[in-house]
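Shown here: the complex without one of its protein chains, the others still in place.
Labels run A and B following the written order; every chain starts at residue 1.
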Amino acid sequence: MVIVLNESIDFRALNKRIRGTDEHKITLNGCIGQRYIGTGVSDKQIEINGTPGNALGAYLNGGEIVVHGNAQDATGDTMNNGEIVIHGNAGDATGYAMRGGKIYIRGNTGYRAGIHMKAYMDFKPVIVIGGRAGSFLGEYQAGGIIVVLGQNDDGLPIINNFCGTGMHGGKIYLRCNALPHKIPEQVCAKKIRGCDDKELSEIVKDYCKCFFGMNYNELLDADFFVLTPNSENPYKRMYTDN
Amino acid sequence: MDMYIPAEYEVVRNAENCTVCRSCERQCANGVHTFDKDLGKMTADGTKCVNCHRCVCLCPTHAIKIVKSDDTYRLNANWSMQTMNEVYRQANSGGVLLSSMGNPNDYPKYFDKILINASQVTNPSIDPLREPMETTVYLGKKDAEIKRDGNGNLIDTLAPQLKLNMPIMFSAMSYGSISYNAHASLARAAEELGVFYNTGEGGLHKDFYKYGKNTIVQVASGRFGVHADYLEAAAAIEIKMGQGAKPGIGGHLPGIKISDDVSKTRMIPKGVDAISPAPHHDIYSIEDLRQLIYTLKEATDYRKPIIVKIAAVHNVAAIASGIARSGADIIAIDGFRGGTGAAPTRIRDNVGIPIELALARVDERLRQEGIRDSVSVVAAGSIRSSADVVKAIALGADACYIGTATLLALGCHLCRSCHTGKCNWGIATQLPDLVKRLDPDNGYQRLVNLVTAWNHEIKEMMGGMGLNSIEALRGNRLMLRGVGLNETELKVLGLLHAGEDM
Partner (left out) sequence: MFKNNRSSSPLEGEVRIPSGCAVSAIIDRSGKTMTGEKIIRSIATMHDRSNGLGGGFAGYGIYPDYKDYYAFHLFYNDFQSRKETEDFLNKHFEIVYSSEMKTRKTKGIGNVPIIYRYFLFPLSKKLNNSLMDEEQYVVKCVNRINAEIDGAFVFSSGKNMGIFKGVGFPEDIGKFYLLDEEYKGYAWTAHGRYPTNTPGWWGGAHPFGLLDYSVVHNGEISSYDANRRYIEMFGYKCTLQTDTEVITYIIDYLIRVKKLTLQEIAKVISASFWSTIEEKSDREKREETFLRKAFPSLLINGPFSIVFGFNGGIMALNDRLKLRSMVCAEKGDKAYISSEECGIRVIEPELDRIFSPAGGQPVIYKLKEAE
């Protein structure tokens, strides 16, 4: 099913149509700011041309969303499963509290990507960012994997400030030779060679399948910093019984 | 234990009555009681006692009492013993002071300074035992458009509503902060009473999905256990923006309390801290709240009411107005005496405002703006009796949340030690030996008893006022008078003083 959108089409009408159709594949052309596309959807393939609005793929439970363009804020909020592929940039709070599935971004992402990301049993969420990430990447991260590849051409550092604040689980991989900023005390950083890490290699390989011109070997044949929480319980000593 | 701090309580044992059955020793998870083999008798270490009264209640010969120690520091009206002890604790540990349950300090209790009216002569009071008396409430938006079908019949255009048999619901308490058996008791009681319990932010245990039609599920910043089935199972969804006991502060369940079962329910790995800071990191402004509300509405196809819960803070009226305009169906306001499984002491004891004042202002503001109909208001934060419920409704609430009272019904003695995770009553703990002390068959019955009794009392009070429907009580402030309140307090509450007639 192909739906042609313009600025006067309201998100509510659009999402009703998406929920109501039996067709598996849906293409949206001329998308301009419509919010909540694919919210809670579990079995559809949605292709978006244009600029989808905030909260794209919130509570996504399976299926696939592909964006040819940039996504705005809060993409993949509390997503459980499925795949979101963005052939541009993604805004702030991408992958908030996601528990499963993957978000692949060709370009950059804004502030607070992967905040509250979790993992649980077989659920292991993955965010891969082709370019760079804004401040507070992986804030309160409790599980899952974030990879930043640093392929941005604007000369800015791969991450902004305060990466991994409050992190207490999961991993962040940053493809760089040196960390551009200090990282918080509760987080430790280890330098590795990308190709030596099996988990990372598989993720990057899968990511490269989605984007034309991304060279898997070239991306992995580089230094990465792996950030992990420093101890199992970073806040244990913060409180006193009263 | 800090060497500077003397025991707060003394365990007094009547040697004549004590049979050395060692029940007290088995009952105390804090290790207060021990059997001294050499002496052949029980001894007690008062420094470990939190005064939960478990040993007292379970002693078969009533041999034990716990008394406040009369040992004091040099008396000082400025530096109380509690204040001094807090300094010692922090000097010892360097930690943030952590407390549980509601603010215990001596702030004004406005409910106790409000009196209810009754009919005499000029209009009849009603006997609720013989005459019909309605306490059913529907929560949700009332601002429906009048539409008719082709035959001229009215179409139900109302947004989704929650039906309560009585204007009382159980406040949010997460599985993790309270036990499986406590949750089981609340869920079953809610079902039998025809009201709702609230999962809190800890997810919904698979065993309790069957109570879905009486369940409100919560979405907090950490999004624990939030997924499609969870939202689908519930009767309503509550977005937790704040909590009365700790406005501006979030939750933090230490990894040690994340048992196997809690981990499954929250959908996080075992033993990893569950942190849910105060802000939703996608809500930094009022229009972002709208976004989260509509994300949830879209995810549930507009079939479920969305509740937004906030702590009562200084500009609560303006905030509530903004929430009412953001698509929320129900606003829950939690006063500063509301309970908690753990909160920093300084926050619990110093932040927020009383529910009575917050409720009065919110109701008034929404009416001034002509939008009281677009949202229901639920009052929470130390509703201690049916009289508090009646007063809250007359001030403007549609219904009340009760939390601490439900825990008391389950056996809690308000020792305020939930944060230690060693609740001897099996309520605020995940330790299997303690959890099994709370029998849900008994617990649920006690909750049903409590709320049924309150409902009777509400009907009695309504009957006295000559009202036979709870709608007629809502916002009916002339049924209330203040006593011993100053002019500002009366103005904020919108009440006349006792003795003033209309």
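The rule we apply is simple: a residue touches a chain if its C-beta (ideal position, glycine included) is under 8 Å from a C-beta of that chain, and two chains touch if they have at least 3 such contacts.
Predicted model, so just to flag it, every value in this text is computed and none were measured.
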Shown chains that the omitted chain touches within the full complex: A, B
Among A:40, A:76 or A:134, residue touching the chain not depicted: A:134
Residue among B:60, B:132, B:370 or B:499 that touches the chain left out of view: B:370
Contacting the left-out chain in the complete assembly, out of A:45, A:160, A:186 or A:230: A:160
Per the touch definition above, residue among B:129, B:318, B:453 or B:483 touching the missing chain: B:318
Contact with the hidden chain (one of B:127, B:287 or B:373): B:287
Interface residues of chain B (partner: the chain not displayed): 284-288, 290-291, 294, 315, 318-319, 321-323, 325-326, 365, 368-371
Those residues of chain A which, in the complete complex, touch the missing chain: 7, 11, 32-33, 35, 50-51, 53-54, 69-70, 72-73, 89, 91-92, 110-111, 134-136, 154, 160-161, 181-182
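Convention: only the chains that are shown with their structure count from here on.
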Between chain A and chain B, centroid-to-centroid distance (C-alpha), Å: 37
Residue numbers on chain B that touch chain A, as the complex places them: 86, 89-90, 92-99, 221-223, 226-228, 231, 252, 254-256, 263, 267-269, 271-275, 277, 281-282, 291, 294-295, 298-301, 344-345, 417, 419-420
Chain A to chain B touching residues, read off their complex: 11-12, 15, 19, 35-36, 39-40, 42, 54-55, 58-59, 61, 73-74, 77-78, 80, 92-93, 96-97, 99, 112, 115-116, 118-120, 123, 139-140, 142-143, 166, 168-169, 232-242
